[in-house]
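Here the complex is missing one protein chain, while the rest keep their positions.
All chains are identified by letter, namely A and B, in their written order; residue positions are counted from 1 within each chain.
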Amino acid sequence: MSLFKQYSQKDSGTVTIDFEGTALQVPETTTVAAAVLSHGSKNHTRRSPTSGQKRAPYCFMGVCHECLMEIDGNPNQQACIIQVQEGMKIRRQLDLPGGEE
Amino acid sequence: MSVSANQNKYDVCVIGGGYMGAAVSLGLVQAGAKVLMIDKVSEVHKASRANFGLVWSQSKGSGNRPYARLSEQAVRDFADFAEDLQEACGIDIELRLGAGLVLSIGEQEFAARSAALEKLHHEAATCGETHPSQLLDRNQVQDLVGNVVLGDEVSGGSFSDIDGDVNPLLLLKAIRKMYLKNGGTFIQGCEVESLLKKDGHYQITTPTETVEAEKVVLAAGLGNISLCSKLGITIPVVPQKGQLLVTERVKPFLPLPFSGIRQTGCGTIMIGYTQENTGFDTNTTVTAAARLARRAMQIFPALLHIRVVRSWASLRILTADGLPIYDEIAGYPGCYLLTSHSCVTLASLHSSLLPPWILGGQRPAQIESFNLERFNVTI
Partner (left out) sequence: MAPVRDVIIIGAGPAGLSAAICASGFGLDVLVLDEQPTPGGQLYRNIERAGRDTLQTLGPDYSEGLNLVQEFRARGVDYRGGATVWNAETDGTVCFSEAGQSTQIRGKYIIIAIGATERPVPFNGWNLPGVFGAGAIDANFKSSGTIPGSPVVLCGSGPLLLLVIGHLAGLGVEISTVLDTTPRGNLLAALPFLPRALRRTDYLLKGVRMLANLKRSGITHTKNVTEYAAHGSDCLERISYTANGRSHEIGSDLFLVHEGIIPRCDFTQLLGLKHLWDPVQRFWYPKTNQFGATANEVIYVAGDGAYVHGGIPATLKGRLAALDIAEKCQALPPDEKAKMIPQTEKKLAAELAPRPFVDAMYKPRTNLYQTADQTMICRCEEVSAGEIRQTIAEGCREPNEIKALTRCGMGSCQGRMCGSALSEIVAEALQLEPEVLQPLTIRAPVRNLSLVELSEVALLENSD
C-alpha cells in the first residue's frame, strides 16, 4: 500500500510519466517525489549511498536531500521540488554513481 | 586535595597537536619522556584538518637534494610507521603505497614535467643516488589506470612506485591516540598566552594553567609566527591558500592517487588544489572551484556528472624557500622550532628522527641544512 494517495483534485489534468519502466498517470500538479510515493507503489525514493538503507523524503522542501532521484537521465535531482512533466523518466538512485563511462 | 609538586612539570612541552606536533610528541613519549602536547582549537590556522592525504616523494626536493632524500626516506618508512599505529590503536588509516602519478595535460606540461624529473634525477646522480620517479607517456599512464578513461589532453606524467596516499584525518587521530596510549598528556582548546625562558626551563602559560618544561617544541604551524614573536623573533613563515573540492561518494574507480585527484576510502573524490598568496584569507572562490572542476574533467571525463558536495580552503605553512625548518632557536637552548608543509608524508620521520635530537642527542645529518639561520633571521 502506498504511503500517500491523491486527494481528489477535480480541476487537475494528468500527465503520464515513466517510473522505472512503468507508466504512471499522475496529476500534472504533483511533484516527482509525491508521484512516486503515491502512484509508484514504492515507499522510498532512494537508497543511502553510505549504507544502502532505503530512504524517503523527510522535509519535502529541499533541505534533507533524501528525495534525490534520477530524472530524464540527470542524477541527484531534488524530486520534492520538481513538478512532473509529460514523458518524464524517473528512477530511484539505488547505488553509488559509477566512475566509468 | 594536595597538588603534586611535579604535576605541571614536563620534560617537553609540545605546542601544537597537528601532524607535526602529534608525530613528534609520539616519538618523545616512546623515548620515555614526560610530554605535554597543547593544541589551540582554531578555525583558521588548522592546516592539519585540511591535508590532501598524499604520501609523496616524487616531485619533492628539486634543487635541494637533502629534502628529496628526506621525503624518500619518510615514504619508505611509512609502511612500518602505519603498521605500528594500526597495532597500537586499531585504527585503519587506509594507507596505500606503491603507486602515485602526477599527470600532465597537454604537451607544454609534459615537457615541463620531463625537465623537472631530469633535474631531480641529475641531482640524485651527482650524489651517487637515485630518485624514485619516472616519466611515463600517455600510453603508459593508460596501462596503469586500466579501464579508467583518460581525457584526450592527458599527455603523460611522472610516476613513483613508492608513493601513495592515506586518510589524513584518521592518521592524525591514530597518532594522537597512540600518543595518549603511551602516556602522553594532551590538552586541547588551550591557547598559549605566554612563553618565558627561565633558568634551565621554559614556563608556558595558558588561560587555565602554568606549566614548566625543560624543553619546548614549537609545532603550531602558522601559530608559530606569534609564538616566536613572544620570543622576539620574526620567522620567515607565510600562509599560502589551497582550495579544494570534494565530491559525493562514487563507486571505487581510481586505482591509485594522483597529485590533485584522489579517491578516498569512503569513495569521495578529492580534487585540488590551488596555490594562492592571499594572506590569511580562507575563503573559497567560484573562479578557483570552476578551474579545479575543469581540470578534473579534462583528466577523467567520467567525472562529468559527479556532484561536488563540499569545497574548502586552508592555509599551507610555507617557509621562504618552501623547505622545512628543524632548529633549536639560537639564544633559547631547549626551544625547538619545527615547521613543514608536508607533515603527512614526513610524519614517519618526525616521530623517529626528531625526538632523539630534541632530547639532547646529535642533530641528525638528514636535517642538517634545515636550519633557521639560512634565512638571516634576527633574534
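Keep in mind that, in the parts below, a residue touches a chain if its C-beta (ideal position, glycine included) is under 8 Å from a C-beta of that chain, and two chains touch if they have at least 3 such contacts.
Every value quoted in this text rests on a predicted model; they were computed, and no experiment measured them.
A.B. asks: One chain isn't shown here. Among B:D11, B:D165 or B:E248, which residue touches it?
C.D. replies: B:E248
A.B. asks: So which bits of chain B touch the chain we can't see?
C.D. replies: These residues of chain B touch the chain that is not shown: 41, 43, 49, 169, 173, 176-177, 186, 188-189, 245-248, 266, 268, 271, 284, 286-287, 289-290, 293-294, 296-297, 303-313.
A.B. asks: List the chain A residues touching the unshown chain?
C.D. replies: 1-12, 27, 29-31, 33-35, 37-38, 43-44, 48, 50-51, 53-66, 68, 74, 76, 78, 80-83
Here, only the chains that are shown with their structure count from here on.
A.B. asks: For a test of understanding, state which residues of chain A touch chain B in their complex under the given definition.
C.D. replies: By the definition above, chain A touches chain B via 49-50, 74-76, 95-101.
A.B. asks: Which part of chain B faces chain A closely enough to touch in the complex?
C.D. replies: 147-149, 248-254, 263, 266-267, 300-303, 305-307
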